[in-house]
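Only one protein chain is missing from this complex, and each of the others stays in its spot.
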Amino acid sequence: MTTPQPSTPSTDRARPARLSVSGVSKRFGAVRAIRHADMAVQPGTVHALVGENGAGKSTLIKILSGAETADAGTITFDGAPVSITSTHDAMALGIATVYQEPQLFAELTVSENVFTGRELTRGGRVDWAAQNAKVVELLDLLGLPARYATATVGGLSIAEQQQVSIAKALAGDAKVLILDEPSAILTDREVEVLFSVVRRLTAAGVSIIYISHRLDELFVIADEVTVMRDGQTIGTHPIADLDVRQIVELMVGGILDDARPDRAVPPGDPRLELRGLGLAGQFHDVDVSIRPGEIVALYGLIGSGVAEIGATVYGMARATAGTILVDGEPVRPRSPREAKDLGIALLPANRKEQGLFSFQPISFNISAGHLPLLSRLRVWVDRRREREVARSMISRLSVKTPHERQAVSALSGGNAQKVVLARQLVDRPRVLVLAEPTQGVDVGAKEEIHRIITQLADEGTAVLIVTSDLAEAIRIADRLQVVRAGTTTTEFGPGATQVDVLAAAAGAEDEQEVTA
Amino acid sequence: MSTQTTPGTEPAADSGSTAAEVAGRGESLPGKVLRILLTQRIALLVLLLATVLITMSQLSANNYLSAPYSTSYLAATLINAVPLVMLGLAELLVITSGRGGIDLSVGAIVSLTGMVFGFAYGEWGWSLPAALVLAVVFGGLCGAVNGGLIAYLGFPALITTLATYYGFSSLALVVNDQRPINSQPVQDLYSTASAVSLPFLPDAFPRIPLGVFTFLIPTALVVWLVLARTTYGRRLYAIGTNDVAAEWTGINVARTRFTAYVAAGAISGLVAVVTVAQFASARPDSGVAGNGMALPAITIAVLGGVAITGGIGRVAGVVLATLLIVWLNAGILLAVPGNAGSQLQLFALGVVLIFAALLNGFSNRRYGGTS
Partner (left out) sequence: MSSSILTPAGRPDGEPAAVAPQDGGRQRLLPSPVTGQEMVLIVVIALLWLALSLATPAFFTSGSIVPLLVGMTPIALIGVGMTIVIITGGIDVSVGSIVMVCSVIVAQTMVGSGLPLPLAVLLAVAIGGVLGLVNGVLIAYGRVHAIIITFGTLNLFRFIGLQVFGSSTVEGIPRTLNFFGRGEAGRTLGIPHSFVIMLVIAALAWWYLRHTAGGRHFYAIGGDSQAARLAGISVRTRVLMAYVVTGLLAGLASCFVLAQGTSSLAANVGSGLELAVIAAVVIGGTSIIGGRGSVLGTVLGALLVQTVATGVTQLGWRSQLSDLFVGLFILIAVGADLIRQRTRRAS
C-alpha cells in the first residue's frame, strides 16, 4: 500500500478556509451516523467528498446545509465560528445545496423557481423583466437556452431540473455550493456542461463541495478529496496525489472483510435467467443466470439502472426487450401478483415507502403478502395461523419486539427490515430478489439478514441481490456482476476484491490500470 | 411532481426507539390515563358518552329537562342512529381506503336509490325482498361509478363524488318530476320503522325501533366482520396505510379501493330503504335536503376515529360516535326545547368534530400514535 499521508490541516495556510468542520458528530437514536468529521474547504476550489453508502456523507451535507444539526463539533466560515441550526442560517452564510432530487415547484416557471421567496419586486409587483434578465444570465452560464426562463419546470427533464436547482443556488450569491451526486443522472454531454459551470464558478471564487460515486470524474474536476468511512473522515488529500485505486483503498479501509464462508452451489439448470433484458430509458442487454441455491449480486451505482432491473423481474415494470425465464420457461410478469404466482418474491429497496405498513402490527405486515395462504376459503383470515407464522418469523429472524401486535413504526430500522424480509419468506419463494437488503440497518441486524439470505439459498432458493453496497455484495454473493451505464458488464467470482469491483464500476477507463 | 421533502440518497439510519416506546416507559398513572384517552379513540368516546348520559340523567332527576331522559326515550331516539351509523360505516370504508378517500355522494345515492326502490315496490308491485335487493344493487352501481373513476382512473375522490352528488341528486329529482312516491305499499312500510319490544325480555325493557335490528345491527356486524376478519379487510387497511407498499406486496390496489366505493354505495342503497320506510314516502330529495346526509356521516366517521389520511378506523368507533351524537342531541332537545334545541345540535356537532380533529392532530404529534 502506498497510501499518502493526509495533507496537514489548513493552519499553515495564509488565509483561513472558506468553510471548515472539525470534530463534528451526529447520532440518530442508537446509530452514530457521524463519529468524527474534519474537513476544510478552501475558497475557489472543488472539494470532493467520497465514501461508500452509509459512510456519513449525506449526514455531513445535511449538517452543513442546516437540514440537521450536529451533536458536537465546530463549523467555521471564513475563520469565524458559526452555528447552522436551520436552512436559513446556511443560506444566510451563502451555503447553497443542490440535492439529487430537485426541490422545485413543478407548476411555476424556471424564473419563478429561482426567485421563490426572494422575488425581485418593483412597486409591489414582481419585476419579471429583472428576474428574467438575471435568470437568462444564469441559464447562459449553465449552457441552457434563454427561453427556458419562462418554461414551467414540470415540463423539463430531470437533468434540466437539476440545472435549474443549480441556477437557484447561484442566484442567492452562494459562496459555497454543495453538489450532491450531480452527475448520477446526467449524460456525458451534460456532465461536460456541469464541469464547465463548476470551473467558471471556482474561477469566480465559489467553493464547491462535490459528492460523487464516479471516482474517475474527480480527477477531471476536483482539487482536493476528503474520504469518509464508517462515519469518520479518513483524511484530505490533493487529488493529484492519488489515483482511483488509492481512493478506493481509503474508502474501504485496510479491513479485509471480503472473506466469506465457502458455499457449494449445487450444479443444475438455471432457476432464473435474464436474456438481453431491457427497459427503455433504464437498462439494456442485461444477462443474468441464477441456479437454485445460488446467490448472485448485481452491483451498480445509483442511477446505473440496477434498481430497475429488480423491479422489472418483479413485474413492477414491463421489459421492452429480451426475456425472463423461470426454470427455462419464458415468463412476462405484468404485475407483482403475477410475479408472485411464478414464485418470485422481492424485498423492495425503499423500506419506508415501498415496504412498511407503518402503523400496523408486525403480524399484519407479514401476512399482508400472503392473505390467500393465511386464510380459510381465501375469505376469512386464519388469525391463529397468522399469529403463529408471525411468531415463528419473529423468532427465526430474531426480530426484537415484545409481541407480534407491536406496530412496525415502533421498531428500529434493522428490525423493521427483518419484518419486510419475513413477508417474502412465508411462502418459500423459488426466486428471491433483494433490493438494497441492508440499507439503513445496523451492523448486528446486517449480519443476521445475511445469515438468513444464505440459509434461504441453502434451502434451494435462487437469490438475486440488487445493491449499491459493495462490501455486502462481495460478502454474500457467489457471483457478482457489475452494472454500469445501464447494462451488465464485468463479472466477478468469489475471489473478487472490493478494489477491483469498485474500480470496474466507477470508470471503465481505469479498469486497465487496475487489472494491470 | 419533482419535489421531495427528504433530499439525499442515503436514508438516515432509523432511530433505535420511538416516541411511543419512550412514552411507555416510566410514566405516571395520570400520564398513562391521558395517553390512553388521547391515543385510543374508543376509550375517549366511552368516557364522553358516559359523561353525557350521567350529566343528562342528573339534569333529568333534578327536573331541569322538559321530559325525562329515560331509557325508553333514549331507545326511541335510536331511530335517528340508523341512517347515521350506516352512512358513517360507508364513509369508514372509503376514507380508510386512503388517497384522500371520501364520498360526498352518499346522500344523493340515498335519494336516487330511494326513488328506484319506490318505483319497484310502490309502483311496479315488486315484492319487498326483490325491491330491497334492487336497492342494494342499484346503490352499489352508483358506488361503482365513483369507484371506477377514483380507483381505476385516478380521479380525486372529493371532486369526483361532488360531481356524482350533482348527477345523482339531479336524476333523483328528474326521474319522477320532483314528486314523491307514496303509494299504499310504501306508506305501509312505515310500520317497519316503528318500535318493537323484544321477545324474551321483560316488558320493562325499552322498546327499540325495529330498524335497529333489521338494518343497523346487521350492517354494523357485516362491516365489522369484513374489516376485522376477512382478507378483504386486511387489504383495505393495507392500501389505506400505504398503497405503494401494497402494490409492491402484490395487492390489487385499484380493485380493493373500487370495492370500498361499491360497498359504500350498496350501504347507501340500504339507507334509502330505511329512509323511505321512515318517511312512508320515497322523496326525491331525502338524502340531500338541508345539509344532506353526507356531511353528518363524514363527521361521525371522523369523530369515531377514522383518519382522513386512511388506514385507520374501526366500526366500534363509528357506532360509539353516533350514540354520543344522538344521545347528546336527545338531551339537548329536552334541555333546550323547541327550535333552539335543534339548532344547538348543529353547534354540538361542529364543536365535537373540530375538537376531535384537533385532538387527533395533537395526539399524533405528542405520541406519534395511531387510532
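Each chain carries a letter (A and B) given by its place in the written order, and its residues are counted from 1.
By definition in this document, a residue touches a chain if its C-beta (ideal position, glycine included) is under 8 Å from a C-beta of that chain, and two chains touch if they have at least 3 such contacts.
Model, not experiment: these values are computed from the prediction.
Participant: Which one, A:103, A:289, A:454 or A:497, makes contact with the chain that was left out?
Facilitator: Selected residue, touching the omitted chain: A:103.
Participant: Would you indicate which residue among B:75, B:163 or B:244 is in contact with the undisplayed chain?
Facilitator: Of these options, the touching residue for the absent chain is B:163.
Participant: Based on the whole complex, identify which of A:20, A:100, A:132 or A:202 touches the chain you can't see.
Facilitator: Once the missing chain is taken into account, the touching residue is A:132.
Participant: Which positions on subunit B touch the chain that was left off?
Facilitator: Here the touching residues of subunit B are 1, 3, 5, 102, 104, 149, 153-156, 158-160, 162-167, 169-171, 173-174, 177-178, 290-291, 295, 298-299, 302, 308-309, 338-340, 343-344, 346-347, 349-351, 353-354, 357-358, 360-361, 365.
Participant: List the residues of subunit A that touch the chain left out of this view.
Facilitator: 87-88, 91, 103-109, 111-112, 116-119, 121, 124-126, 128-129, 132, 145-152, 154-157
As a convention for this text, only the chains that are shown with their structure count from here on.
Participant: Rounded to the nearest whole Å, what is the centre-to-centre distance of subunit A and subunit B, using the mean of the C-alpha atoms as each centre?
Facilitator: Comparing mean C-alpha positions, subunit B is 44 Å from subunit A.
Participant: Would you tell me which residues of subunit B are touching subunit A in their complex?
Facilitator: Residues of subunit B touching subunit A: 1-4, 7-18, 20-21, 229-235, 237-238, 241-242, 244-252, 311-312, 368, 370.
Participant: In the complex formed with subunit B, which residues of subunit A make contact?
Facilitator: Answer in residue numbers: 28-31, 33, 53-54, 57-59, 61-62, 67-68, 97, 99-106, 153-154, 158, 161, 180-181, 302, 314, 316, 335-337, 339-340, 346, 348, 350, 352-360, 364, 367-369, 371-372, 375, 378-381, 383, 407, 409-410, 412-414, 416, 423, 439-442.
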